[in-house]
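A single protein chain has been omitted; all remaining protein chains appear in their positions.
Chain IDs A and B follow the sequence of writing; residue 1 opens each chain.
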Amino acid sequence: MRNFKILKSLTAAGVALLAFAPGIASAAVEPETAFILNSFSFIINGALVMWMAAGFAMLEAGLVRKKNTATICLKNIALYSVSGLTFYVVGYNLMYLDVTGFIGSFSPFWSADDSAALAGTFDEGSYSASSDWFFQMVFVATAASIVSGALAERIKLWPFLGFVFLLTAIVYPIQGSWVWGGGWLSEMGFSDYAGSTLVHSVGGWAALTGAIILGARKGKYTKDGRVAPIPGSNLPLATLGTFILWLGWFGFNGGSVLSMGTAEAVIEMANVFANTNMAAVGGVLAAMVMTQILYKKVDLTMALNGAIAGLVSITAEPADPTIGMAIMIGAVGGVLVVIAVPLLDKLKIDDVVGAISAHLVAGIWGTIAVVFSDADATLFVQATGIVSIGAFVVVTSTILWLALKYTVGIRVNEEDEVNGLDKAELGLEAYPEFGPSS
Amino acid sequence: MRNFKILKSLTAAGVALLAFAPGIASAAVEPETAFILNSFSFIINGALVMWMAAGFAMLEAGLVRKKNTATICLKNIALYSVSGLTFYVVGYNLMYLDVTGFIGSFSPFWSADDSAALAGTFDEGSYSASSDWFFQMVFVATAASIVSGALAERIKLWPFLGFVFLLTAIVYPIQGSWVWGGGWLSEMGFSDYAGSTLVHSVGGWAALTGAIILGARKGKYTKDGRVAPIPGSNLPLATLGTFILWLGWFGFNGGSVLSMGTAEAVIEMANVFANTNMAAVGGVLAAMVMTQILYKKVDLTMALNGAIAGLVSITAEPADPTIGMAIMIGAVGGVLVVIAVPLLDKLKIDDVVGAISAHLVAGIWGTIAVVFSDADATLFVQATGIVSIGAFVVVTSTILWLALKYTVGIRVNEEDEVNGLDKAELGLEAYPEFGPSS
Partner (left out) sequence: MRNFKILKSLTAAGVALLAFAPGIASAAVEPETAFILNSFSFIINGALVMWMAAGFAMLEAGLVRKKNTATICLKNIALYSVSGLTFYVVGYNLMYLDVTGFIGSFSPFWSADDSAALAGTFDEGSYSASSDWFFQMVFVATAASIVSGALAERIKLWPFLGFVFLLTAIVYPIQGSWVWGGGWLSEMGFSDYAGSTLVHSVGGWAALTGAIILGARKGKYTKDGRVAPIPGSNLPLATLGTFILWLGWFGFNGGSVLSMGTAEAVIEMANVFANTNMAAVGGVLAAMVMTQILYKKVDLTMALNGAIAGLVSITAEPADPTIGMAIMIGAVGGVLVVIAVPLLDKLKIDDVVGAISAHLVAGIWGTIAVVFSDADATLFVQATGIVSIGAFVVVTSTILWLALKYTVGIRVNEEDEVNGLDKAELGLEAYPEFGPSS
């Protein structure tokens, strides 16, 4: 600690010298430094978003039955991999390159170009090409992750991955180009900061059409109209998955500032971190209170879904609200999920993990809630975005699901469903020493 | 790689030009850059601290019995949420705003003010308001997390959360204001870098009073004076929880440098990372050797608690010790936890996860150990801090526990305890397909 004083006096000397050149002293961040900070924000926040893949895997592994656990683990690591491949081959350019209103470029195989920066030219807000690509790639994987949970326990592995391939190669990038690619919805003023609609609702719509076309799990809805509860097999894993998603969401929303090279950007990023955190808090507490009131007991899985719904709700605008508003926005999300889960069951739409409620319903709410804190957002434009993207995804994913259904088939046979997908599709068990899978 | 040379020569040119203005070249980090780095340190390290909530959840889920696992998961996500809410509503201002020796402001609803930075004024060491708030918020959640593990398997959910509400709204912020808020202990020279006392002992004292008032789990202490071991149900989860805490602790101690905008700060932060890591190493090895000597076997849960005790021990001063000292400080913590756990059992104080031993005992040790590396710290002042904060928390939390006990009640009834809290409080099971819960 002795050297502290030396440094201090040197600093003082430096400051004194700078007094003769105040304009330089108060200048903005040096351009190359800003470039570094912008790029680093993308990769470190992107790594947190990649971590969400583990969160979805654990959440879903905890909420399915033992006999389908290994399969859902495989689906999650596979869908992440498929998403990455397609986004490299076609997705990124379709979403971001030469977007002409409704679609980008079909030019395949994205490649990095950092020549300007390497030549010493740093435009305001610029960053390394790969850092941006990496950050965008982990987003498309998130959208795909939402689908796997809803359709668990009865969908075939390879057809599911086929859907993921087409969702991430075509459906996600095209609608993404409308907003983040600078297309027509962006020009109209539609605002979706980190993807309540573009990521979460898209995954939710694809899951909804899939759940309807695929049908419910055997035994979920009895002939006399009852809903048979099928409890998740490993709730600590589901809890872990939720905490992982919560942590990853700091990167998801925080990285969506898209820069960190100015004081304004880091102030915004800090607001995003705090609001993201507190929306999840609101979602948890609202879901707990709701289930206590409705069912006289607190439901752990609803509390977990409340956290996720809170996170989804704030994702469309995590920067502008005050912390109090963020808590409220998240809490409404938490309430909605408690209402939506039994409602879907009434409609006999079987969503194994509550993904449609947490991602689609809360995603719509979050996109609307932008109008409360962003004066430039209007209810009409926000609704236009929700409806147009929703319609596009419903139509395209319905076509894809039906095409898969009537060609390769999407559902395992009844015997395999009863015995579990792990035995049927993988030929192994997730917990071979923990007694028979029921 | 070709462009490398271009960049190099540009750099050389820049350096040559700068040679004419050496005062500027050797000036400290440009103020806005420092502001960005300071703020970013808070949010990225704060995210790691948030992750500790998952660590506590997994550690505790692994160390309770199957029948109480879902409940402890719920308590952990709920206590984090309650802590966040109260810290926003009242805690932060009570701890940091206009502290007058013994308490801050009761002004409710913290709000961010970044006007100076947004106007281009960057005081030395300044940072975004939300970044600091977020970092402080995750600390209060950590203190609350410590309580849940000790009192697991017999405390009622809502009364527990009621205690958390009052602990995080009043008890934690008031004692926190004495040191980190600049109050009387701070003026006296009490030194607690990242909270061996302010966070870990506070949680530990609240757990201790709770454990005494709540009483031991049924069957833990038999009438003939024996201690019945109640093994944890899922040790890999407990191991995972410990690793999560270890990772999160880099943020806990590292972010407590409170800045990253100078070379000195980042040197200090790196020392903190290295020392934090090595204190945990010392704690693990000491606990392993101790249990091998005492019991002729190595106890995994003791090794895990050794890691935590090592981390708690270094938390009061992770910057100044050499790595060798950090190992020793952590090792003593590891030894203490091996001694303290059976000692508490002798006193019939039932701490399910060893939280009192790892956080309170090691927290006291760590606060004392500051005198070995910080010449400005004295044993008298350190002891004054330990005792005064200890007395305050013991008195207030005793009052709170007793008030809760004689109003709403804090303990589940005997039948519910035997059947497990998951069925009684949540109406579900954590592992419904893994055989009956005993």
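We take it that contacts are C-beta pairs under 8 Å (C-beta built on N, C-alpha and C of every residue); 3 or more make two chains touch, one makes a residue touch a chain.
Predicted, not measured: the structure shown is a model, and the values here were computed from it.
Touching the hidden chain in the complete assembly: which of B:92, B:110, B:172 or B:250 does that?
Looking across B:92, B:110, B:172 or B:250, the contact with the absent chain belongs to B:250.
Among A:103, A:117 or A:404, which one touches the chain that has been omitted from the display?
A:117
Which is it among A:96, A:133 or A:221 that touches the chain not included here?
Residue touching the chain left out of view: A:133.
In the whole complex, what residues of chain B lie against the chain that is missing from view?
Contacting residues on chain B, toward the hidden partner: 1, 3-4, 7, 10-11, 13-15, 17-18, 21, 24-30, 33, 37, 44, 48, 65-66, 114-115, 118-120, 231-236, 239-240, 242-244, 246-247, 250, 254, 260-267, 269-271, 273-274, 277-278, 280-281, 284-285, 288, 292, 295, 297-301, 303-304, 307, 322-324, 327, 431, 434-435, 437-438.
At which residues does chain A meet the chain that is not included here?
3-4, 6-7, 10, 23-24, 26-28, 30-33, 35-36, 39-40, 42-44, 46-47, 50-51, 53-54, 57-58, 61-62, 69-71, 73-74, 76-78, 80-82, 84-85, 88, 109-112, 114, 117-118, 120, 122, 128-131, 133-134, 137, 157-158, 234, 237, 240, 262-264, 320, 425-435
Going forward, only the chains that are shown with their structure count from here on.
In angstrom, rounded to a whole number, how far apart do the mean CA points of chain A and chain B lie?
Using C-alpha averages as centres, the distance is 29 Å.
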